[in-house]
Structure formats: structure tokens, C-alpha cells
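Starting off with a structure, shown below.
Here the complex is missing a single protein chain, while all its other protein chains stay put.
Up next, chain A:
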Amino acid sequence: MTDTGHTGRQETAAPTDLPLAIELRGISKSFGSVQANKDISIKVAKGSIHGIIGENGAGKSTLMSILYGFYKADAGEIYIAGRLTPIPDSQSAIRAGIGMVFQHFKLVQNFTVLENVILGAEGGAMLRKAMAKARETLAALARDYELDVDPDAVVEDLSVGHQQRVEILKALYRQADILILDEPTGVLTPAEADQLFRILNGLRDQGKTVILITHKLREIMEITDTVSVMRRGQMTATVKTRDTSPEELAELMVGRKVLLAVEKQAAAPGAMVLEVENLRVRDEAGVERLKGISLTIRAGEILGIAGVAGNGQSELLEALAGIARGTGTVRLNGVEIALTASADGQSRRARGIAHVPEDRQHLGLIMDFTAWENVAFGYHHAPEYQHGLILMNNDAIRADTVSKMERYDVRPPIPTLAAKSFSGGNQQKIVVAREMDRNPDLLLVGQPTRGVDIGAIEFIHKQIVALRDTGKAVLLVSVELDEIMSLSDRIAVMFDGQIMGERDPATTNERELGLLMAGVAE
């Protein structure tokens, strides 16, 4: 680990003559022995957009939960518009004019927009009055802020971007002056994100204060006025956005210089490794989630699958990895793979398919198992891990784990530590080590760097490129467009269970991909 703390700089970005919307003084919060927030102070000027950036686990969400009354700070004070305001619960936060838009929306799916907006603010036993008032208010808000949503639409019929608008409307309906958005663009297409930013700019121009929590440097640079960087529970810097650069922010986040771009040579595609024809998958409810996917990957090639989450990428990975059943034809090195068996991971692994799953905490790892037990996970039939017919050779697995931890830089390198005790990045390195170390012919990778700190991202990207360079095929699924564009040799865009088109990363751009991601074909 690099040294911490000394690179930080404390500046007061908000000039004192501007009225402050929020001021936090010396906020600290610990969970057991973990200090999530340590002596954090921020000033946010009224009518500004303030970004809070930091890696996963840096303490951003904890800080905002304190501000919204979900957690009680161990120490520190909250000032709203200059007045000391204790916030013991979310009701007080709402009364203080704070509105929160969560990463995972808190909407009743089968209610209309109007019903969702008044939920919890009905103001009486009968709904008629509140509904009428809300309808009026929504019309006014739509006019003022470009927040058009049909008040009578049922929420589950709305696109994700519109559902997010309903969340914003809910906050504004409760007269929020300060709007906190937690990772708002994670589920949006680039175009939807642009619309969101226009709305936020509009809100600022009307005098509202916006706090944007994100781990995406690009968004910070694009929309915020000031930005605070958090690292390991501490505020390392607060700077004016126009005075800083992505490189500087990345360094402040990680505590050392970071290579943001991926270095790789041009691909040298070889023999055909994976051929998928007309792959179809239905989910448990019988809904078709993959509607006839066809794709190919050659040796020494990374095929990136771009798309907004939930458009069939997970099902594609699961069908290829033997987790979900499917129909169609899949050939690996020219030999057909049966798609009808369930829980078929063993035979897939035997055929040379490795899989770094999208959800390492629920799929790739058993969090309560030790690191060495997780290293054998999925490979528990491997001959070198056996001791006779039924016993496992635990010593051999532990020795192998020590070696893998060293080569894949897993920290701390303790094989007997439970998986849940490692950081997100190191958990992912355990999965990557397990799956890549066997030199598979085809590597399936889903969201390889989700919830992974920047340092580990660099490492994992390098490993993926290195595997490609040894002549292996890689299928990369990610919702991070930057990741897809920098790693892939070819990009296929998925929308609604279909592939909308394939592009060359050298000649395409985000706009073009964004249109495909939204289902707009050429």
C-alpha cells in the first residue's frame, strides 16, 4: 500500500461571501473497528453543483447517509443554510430541505407517477386533494426544470431515465433545496446521462444546490463547480473543478499516480475460438432475455459487449458459462457445446472456458469461505487438489493460493482470511487469479472492475490484455463505456436481448455507441 494522507490539500473552494447551503464540520463515523468517515468538513455554496468523488469504500455513501439521517455521526455538526441542524432521521432531512436520489430507485413499480410522488406526503386520509395539488405542482416543475413525465404513467412502464426523473420530482415536491444524487448515471445511457445533466444545470440555475456522488471522473469534470475527493474515509481535497484535471483527481483518489489509459498493441486474431449462432435464453418467468444472439471471437482477440445493464449481457455470460440453459448453437474450437444441462460449470471449465462473473460477491466467491477455499471454488474437482478418491488436498490448495496471491498481488496475502475481509479489488484479484491462471481458451469477463479501486483496475486490465496477447479469446461485458472502448478489439452493442451492431473501437465514438445502446439502429 502506498503512503496515505500526505498528498491531500485542504482548500476552501467556496468563497466565504457566497451563502452556504450546507456545511459539515468534523463529521466522524465508525462501524465497529472500521472508520468510515474521519473528521470530514465540507462547505457547499448555495446554487452550485458539488461533486464528491472517491473509490468504492472511500466513505462517500456513509457521509451522505449521515446527511440524510440514516446514520448518526459519532462526532461533528451539520449546518444547513448557516444554522446548526441536527438530522436524526430522514424526516428531519426532508424538513431541512434535503432530497436524495438513490442509486437504486425507491419507487412503487405498479403505482403511477403521481401516486409515487405523493407517497408519504399525502397530507390527510383522503387522496383527492393531494392528487390535485401534486398534479399542479408537477406541471409547474415540468415547466421550470424540463422535467417532463406523464403523471398518470405507471412507473414500471417508464424507462430508467424517466424513473430517475420521478425520484427527482419526489424530492422537489417535498420542497428540497438541496438535492443529493448517488451514482446517478450508473444505469443510464450516455444520452440519458446528458439529459440528466441538463436537468441538474437547470436546477442550479434556479438556485438549487446539487451534490453529485460518483466515481466517474468524466462526470465530475463535465458538470460540477467544485469537487471534494475522498480517500479511505478522509477528505483529501476540495478544489474548484476548473482548476483541476482528471489526472490530478485520480491521483488524489488513489494516493499515487495512475495510468488512466490502457496500453496495448494491435490485436493479431488467429483461429476461431467461439462461435455463437442464434443463442436464445428465457428467464424463470419465461420471458425471452436473449433473442437470437450470434457472435464470434477469434484467438488473441477481445470482443467487448457494450450496453445498459439489464439488456441481456448477464444472460449471455450465464448461458456461455453453463449457469443458465439456452437454445441455439455454441461451438468452442469447432466443437459444439450442449446448452441444455443446468449447473454445467464443471464441463465448461474442463473444455477451457473460464468465467469472471459480473457479481463476484454472489457468484464468483463465497464470502464466508477463506481465500484458499475460494481458490478451489469451481475447480474443486481439479486433480492437483485431490487426495485420493474423496478427500481434498487442502495443503496443496493452500500452497497454490499462496503462489497465486503473490503473482496476482492479492493483499493481504493471507490464504486463511475470509473472502469478505478483503477489499473489493482484492476479492476481484482472487477471482481473476483463479480463472486466468489455468490458461483458458476462452475467458468470459463481466464487469471486471465494478467496485474495484483504480489501482486494481489498472492491474486487472493489464491481465486481460496479457491473456489476449498469449492468443486467448476474451468476451468482455461491461457497462463502463470507457472500459469497453479502451480494452476491446471489436465492440458489439446489446439492446433488449439483441446485438444492435458491431463497431471498431478505433473508428467509433461514444455518441454512436450510445445510440445503439438506446436501441436506435442505423
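The definition used in the following text is that contacts are C-beta pairs under 8 Å (C-beta built on N, C-alpha and C of every residue); 3 or more make two chains touch, one makes a residue touch a chain; residues count from 1.
Quick note on the criterion: contacts and distances are computed from a predicted model.
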* **Omitted chain (choose from "Cell division transport system permease protein", "Nucleoside ABC transporter membrane protein", "Molybdopterin oxidoreductase" or "4Fe-4S ferredoxin-type domain-containing protein") - UniProt protein name** => "Nucleoside ABC transporter membrane protein"
* Contact residue for the chain not shown (choose from A:Ser92, A:Thr112 or A:Gln346) -> A:Gln346
* **Touching residue (missing chain; options A:Asn394, A:Asn439 or A:Asn509)** => A:Asn394
* **Residue in contact with the excluded chain [from A:Ala93, A:Leu365 or A:Ile430]** => A:Leu365
* Just one of A:His381, A:Arg438 or A:Arg511 touches the chain that is missing; which is it? -> A:His381
* Please identify, in ascending order, the residues of chain A that touch the omitted chain? -> 31-33, 321-323, 342-349, 355, 357, 362-369, 373, 376-378, 380-381, 386, 390-392, 394, 418, 421
